[in-house]
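I have a structure here, written as structure tokens, and I will follow up with some questions on it.
A protein chain is absent from this complex, but the other protein chains hold their places.
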Amino acid sequence: MSADLQTVWLTVLLASVTTLMLLFLATPLAWWLANSASRLRSIVESLVAMPLVLPPTVLGFYLLVLLNPDSFLGGLWVRATGDSLTFSFSGLVIASVIYSLPFMVQPLQSAFRAVPMSVRESAAVMGASPRDCFFSVVLPLSRRGFLTGMVLTFAHTIGEFGVVLMMGGNIPGETRVLSIAIYEHVETLNYDAAHVLALGLMSFSFLSLWLVYRVAGRGAEVVRG
Amino acid sequence: MKWALPKVSLIRRAVFLLYARHDFSFTRSGLFLGLLLFCNLLHSAEATIAVAANFRETAQAIAQRLESTSPHRFTIISGSTGKLVSQALYGAPFDVVMAADQARPLKLIDEGLAAMNARRTYALGELGLWWPGKAPPFGIIDLHELSPQSVCLANPALAPYGAAAWSLLERSGLNVEWLAGVVRVDNVNLVAGMVAQKQSRAGFVARASITGMMRKGDLALDDQSILWLSSEAAIQQDLVLMKRAEDNPAAQWWVEQLFEAPIQDLLKSHGYQLPKAEQSQ
Partner (left out) sequence: MTQRLIIDGCLRRSGFTLEVQLDIGLDQAVGLQGATGAGKTTLLRIMAGLEPGFIGRLQCGDSVWHDSAKGVSLPAHLRRLGVVFQDARLLPGRTVEHNLVFAVQRSPSKFTDLQLATLVRDFYIDGLLDQQVDTLSGGERQRVSLVQALLTRPQLLLLDEPLSANDSEHRWQVAARLSDWLREQEVPLIYVSHSADELHLLTRKILKLEAGQIVAQGPTSDMLKLISAHASLPATVLEVNETSGRVMLRLEQSRGISGISGLSPGDRICVSHQLEQDLDVGASLQPQTQQDE
């Protein structure tokens, strides 16, 4: 049982770290996407959305190729830390960040877009620099987008399987996350343990989605400039 | 009339600082890398032993025994041999790889992940065709009585037991179309499970799986429903000590103890034959 607890803890840690990182990475990206008129935008939007349609095994495979100790990036990591990036927790974090990227970027982008230009102009003429405007006007008005993005990213990372299977392996305390543990329990005919974990995961996913739809979906109070 | 200016919360200030400095990039990437490197410190096991699926329970028993008589700690990772070796090639942190064949350890040596003299045969496994309810004597050719979907073996591409089973099937005279419908599962342990759960009518199992099930009391076995195939298909199981573990005392000790009497007895009780005093190549 304590092995399963370790699995749960590892999974929660992975999801938390991923969500935190994506918060910092996705916000400027989403802001740029929301405001940009350049031709690059559609390319970037497609790239960001790829993890939504790509089979996770494809992503896992390419990450294996890119990050294994014999590759350039993987080699750098080995030289820095002595350990391989593949089949490690850090590698999983990288994989999860890419895998859940659209789940953070898209809600943020929509939320930023929904901030009326009129309000931003008004703030600007009152003396708010673009940075000031972002923090004092746009961010507070985008709170729901942030909530949605964070909950979806967290829940999505908790449910990650294909990518982890490909480049995470099943190393207890390192890469053995909930979905992998369930898979292993089924493989070893340990159905009781599988039930416990699977039902728990299902309830969690439901609760997160309900949270998103109930709280963040209350966009009925329309923001009018 | 009160004119309390709204206090800018601490979190907002921190976020602002993080972003406002260096134009969104420098501090953030520093944090990113820092977090990644920190996560790296979560590593805890002393020695990571990757074992072929059929050896899983045996390895866990060995680990238990060795941990109780030493300060070393072991993490057992199991899977089909092919999968484990593939992961090792892509950087998985295994210290010892215990395969179910000889070819894959050789591959690891070829790729430079293990030294030439680090390979040893640690056990001889046995393949059997388990067909509950079938009255003996029977042969592989009799399988044609069943639909291929109810016959199960480990994936020959990944599992040496499966490869051995497959070559037997091909040589048995069963027709090719029939063979194409046979069910392949990820590793040889699953085969025993499938048959025990009646999801398959017959399957090519490892002796170790059967012994394990009998030990757990999951199976009251009448030997007659298993056709042992050691004469036709000998499964020679080799291990390698990986280069990365050459300075790892826990890993070294594991390999040493494997060939000492107490562990050898354990192996026998789990259904393995011991290799004749073989020279390490």
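Just so it is clear, A and B label the chains in written order, and each chain counts residues from 1 on its own.
Rule of thumb we're sticking to: a residue touches a chain if its C-beta (ideal position, glycine included) is under 8 Å from a C-beta of that chain, and two chains touch if they have at least 3 such contacts.
Just so we're clear, the structure is a prediction, and the values are computed from it rather than from any experiment.
Participant: For the chain that's not shown, point to the residue among A:V78, A:L141, A:V186 or A:L211 touching it.
Facilitator: Residue touching the absent chain, from the options given: A:L141.
Participant: Check each of A:V8, A:L23 or A:V119 against the chain that is not shown and name the one that touches it.
Facilitator: Touches the omitted chain: A:V119.
Participant: In the complete complex, which positions of chain A touch the hidden chain?
Facilitator: 116, 118-119, 121-130, 132-133, 136-137, 140-141, 221, 223-225
Operating definition for what follows: only the chains that are shown with their structure count from here on.
Participant: If you average the CA atoms of chain A and of chain B, how many Å lie between those two points?
Facilitator: That pair's centroid distance is 31 Å.
Participant: Which residues of chain A touch chain B once you look at their complex with the stated criterion?
Facilitator: 17, 20-21, 24-25, 27-28, 64, 67-70, 74, 80-81, 83-90, 93-94, 131, 135, 139, 167, 169-174, 187-189
Participant: Tell me, which parts of chain B touch chain A in their complex?
Facilitator: 12, 15-16, 18-20, 24, 28, 31-32, 35-37, 39-40, 42-45, 48, 56, 75, 77, 79, 87, 89-93, 186-187, 189-190, 193, 196-197
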